[in-house]
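Notes follow the structure.
The complex appears here minus one protein chain, its other protein chains still in place.
Order of writing sets the labels: A, B and C. Residues in every chain begin at 1.
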Amino acid sequence: MSAASPTHALLLATLLFAVGMLGVLARRNLLLMLMSIEIMLNAAALAFIAAGARWHAAQGQVMFLMILSLAAAEAAVGLAIILRLHSAGRPTLDADTGNRLKG
Amino acid sequence: MDALLLPLIVACPLLAAGVLFLSAGRMPPLPSCVIGAGSVGLSALMAVVLAIGFLQTPPPTGALHATLWSWMQVEGFSARIAFMLDPLSLVMMLVVTGVGFLILLYACGYMHDDPDIARFFGCMTLFVAAMLVLVFSSDLLSLYIGWEGVGICSYLLIGFWHTDTANVTAARKAFIVTRIGDAAMLCGLLLLATRAGTLDVASVLQTVTTRPADLQAAIAAFLLLGGAVAKSAQVPLQTWLPDAMAGPTPVSALIHAATMVTAGVYLIARLHPLFASIPVAMTAVALIGLITLLLAAGSALVQTDIKRILAYSTMSQIGYMFLALGTGAWQAAIFHLVTHAFFKALLFMAAGAIILRVHHRQDIYQMGGLAHAMPGVFAAFLAGSAALAGLPLLTAGFYSKEMILQGAWHADPMLWAGALLGAFATAIYIFRCVFIVFFGPRHTEPHGRTGAIMAIPLVCLAVLALTGGWMEMPDAIAPVHLLSNLLSPLFGAPMPEGPHWLLWAGSLVPLAGIGVAWMLWQPRTGTRTPPENALARLARAGWDFDTLYDVLIVRPFTTLGQLNQTDICDRLSDATAATARAGGRVFGRMQSGQVRRYAGWIAAGTVVALCLGVRP
Amino acid sequence: MSDLPFILFSLVAAVAAIMVVTRAVAVHALLYLVVVLLSLAGVFFALGAPFAAMLEVIIYAGAVMVLFVFVVMMLNLGRSDRDRERHWMAPAVWIGPALLSGLLLIALCTTLRTIPPTAASDTMAPIGPQSVGLLLYGPYVLSVELASFLLLAGLVSAFHIGRNIRGTGTGEP
């Protein structure tokens, strides 16, 4: 079994997912949380690609494209919210203040 | 070539609609008119070319097919966007594009000083496109697209002058009432789809012949009938049509007289084997038609608004078509559909010409004596009225109505008698309108002239309203059966004709009706005020169906709601609420509103679930 | 020999991912995130998915991440933000999340162990854009539609959230 096998790619995906989750849970900065989510999404994408490579099917890349569009939409909305919060008098980007509804 | 022409006929008005809408109302009147009427004219031209080709060399299978694309393909169900041209849709296509073109031409004159003319033509062309989709579809799902498309266009156009609240209310009413039918129709379609696994018309009808009609098929037929009833303004969903006259007159002529409201007739004709296999459904169709035609004719007798008279008349005439459908006289229904499109569009457009010239008044009692002031319009209106009343031999309406009466006679003499009564009333109410509007003392001084662009369609349709019926005559007069022969591959041989005295009865009754009208409203001695008594008021309000629905449905519903506020069922929900609230207080502590806390819970849950799943 | 790029890219991705979640300056974290993405693109390439690799670079690293950078630039974070960030990243904060992530990692790795080794498909012939496109616009056309709906929804909501409420040009509510 060569090193560049889907199983090893899955291992990498697992690692990335765990690291991304660590970031989401531990960071308080909204921007950094969003970035960690991107890492998690990429881990999922890698898992799909690896599965596609395992079965030598293009479906893995199809799913990757879906994740890509999901990530794009998520980033757009997330960043818009961050900008909004920032301009609404919460310049700290502190996720823990997100429960205050009024700006 | 022909199969390519089919989508082009639809694409032409659709493209025009796109252009007109994208101009965001900034398109000046002249290009709007040219694009609007021109595109439909082009469609009509292509339709004629196609029709000639079709008639000269009929396709071997009896229909032209053009599959545009496969819409969806899921397990056990498939739907395509596919067009089909068979004799039935050929007739409908010619009516929609031909009459549509004439009406749009007329609208160029009628609407020329309206600031929103681009929006008007956009909606109208979109309507024509949707109607053509409806007519051409060989798949019931794409037919449904057209069905909803014409519905939305009707809504947009009824409320065209949307600054007036009444118009908007009328539009909303039309939309909601037809929506009830549309919902029923969708359910019916879904039922059919579960039976056949597809909504392709041919396959759906195939299942009718291969599987005996069961309860499911009957329910589906009745649900479809519900859709047809709402769209065609038949009892009990007819209340929207008179109010729909709030729209511009060309809209009334095109949508609420000539084409859209006959979609229900078309639907039933398209699926006639399904209905024919369920006798109860046929009886229901016939009865609905008969009741509608009598009620609407009664209402039309006492209306004072010229457009409302015509609206009730439209309901009544579609009632005839339903009657014909219900008695199995399919050719008669389609024949009447065609002739009705001619003369009713003519009547509406003539009425519109009158309304324009008497300062936008619509009350017939305020008109009077207009025959001298506008002889051309008078002639056109007279031609249309004669056709509507069914003056024997000369007019189109006579032949088509005669065919329906024959069909009714074969089914049940009672139906025939009812239809004859309706014909009598028809002659009375339309000539009442003629006598009051065009004779007697003048109440309003007309102004201006009816321009050529409005006159040309009137002339064309007047000629058609008079001569259009000669394509199909009873054997007793002349053995001409162009339409029946065209449609017979689809509908089977037409019914044999009844005894000769039926023809005599059908000829004399309209004449008698005109005589009665003359006696009552003749220029010198006739009454010049609307009748005022309880029955007349009831009929004028459309037999008070609106009040009835209010009492039967709306009020009980609100009352029930009010009653139910404090009853025992609520205690149960209160208990649920209390439990939920108590539970909410407990779980509310978790709802800190902090994203990281939530993410933590999600992650913890995931890890736990994973551990449970991984456990060897 | 041919495995070398894969191993290299994997290591870079893993290290850079750890760097992302531990940076105090947002732009530095972003740059490391770009490195993660680029090396993941390399991994995709090694796994025989060149199309996905290029899209990862073009769209993810080239567009989405630039959007992040753009936002960071608009936020105009300064030294005080960096200090606050350092303050937030006290060691005690990391214990719980690290525990959870570690558990997750262990659980997932245990699952991976149960996967039978793949001997047959070690050839890794690349799957080109054409087959992906045929699949996308064939059986998966519905999901393409859904994705476009999603993007439209994202566009509309981003526009709505970011709209200029009082016409002040600053987005002040």
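The definition used in the following text is that a contact is a pair of C-beta atoms (placed from the backbone, for glycine too) under 8 Å apart; a residue touches a chain by one contact, two chains touch by 3 or more.
Keep in mind that, in the parts below, contacts and distances are computed from a predicted model.
**Q** When you check the chain that is not on display against UniProt, which of "NADH-quinone oxidoreductase subunit H", "Multicomponent Na+:H+ antiporter subunit E", "phosphoenolpyruvate--glycerone phosphotransferase" or "Cobalt/nickel transport system permease protein" does it turn out to be?
**A** "NADH-quinone oxidoreductase subunit H"
**Q** For the chain that's been dropped from view, list the shown partners it touches.
**A** So, taking every chain into account, the missing one touches C.
**Q** Among C:Pro5, C:Gly62 or C:Gly96, which one touches the chain that has been omitted from the display?
**A** Reading the full complex, the residue touching the unseen chain is C:Gly62.
**Q** Just to verify: which one of C:Leu11, C:Met73, C:Ile95 or C:Leu146 makes contact with the chain not shown?
**A** C:Met73
**Q** Using the touch rule from the top, list residues of chain C that touch the missing partner.
**A** Contacting residues on chain C, toward the hidden partner: 25, 27-28, 31, 34, 50-51, 53-55, 57-58, 61-63, 66-67, 69-70, 72-74, 76, 126, 128-129.
Note that in this section only the chains that are shown with their structure count from here on.
**Q** Quick one: label the inter-chain contact graph as line, ring, star, complete or other.
**A** Contact pattern: complete, every chain touching every other.
**Q** Just how far, in Å, is the C-alpha centre of chain B from the one of chain A?
**A** 54
**Q** Report, in whole Å, the distance between the mean C-alpha point of chain A and the mean C-alpha point of chain C.
**A** About 5 Å separates the centre of chain A from that of chain C.
**Q** Quick one: which residues in chain B touch 2 or more of the other chains?
**A** 600, 603
**Q** Spell out, as numbers or ranges, the residues of chain C touching 2 or more other chains.
**A** 96-97, 100-101, 104, 108
**Q** In their shared complex, at which residues does chain B touch chain C?
**A** Residues in contact with chain C: 72, 600, 603-604, 606-607, 610-611, 613-614.
**Q** Contact residues on chain C for chain B in the complex?
**A** Residue positions touching the partner: 96-97, 100-101, 103-104, 107-108, 110-111, 142.
**Q** Which bits of chain A are touching chain B when the two form their complex?
**A** Contact set of chain A toward chain B: 21, 24-25, 28, 30, 33, 95-96, 98-99.
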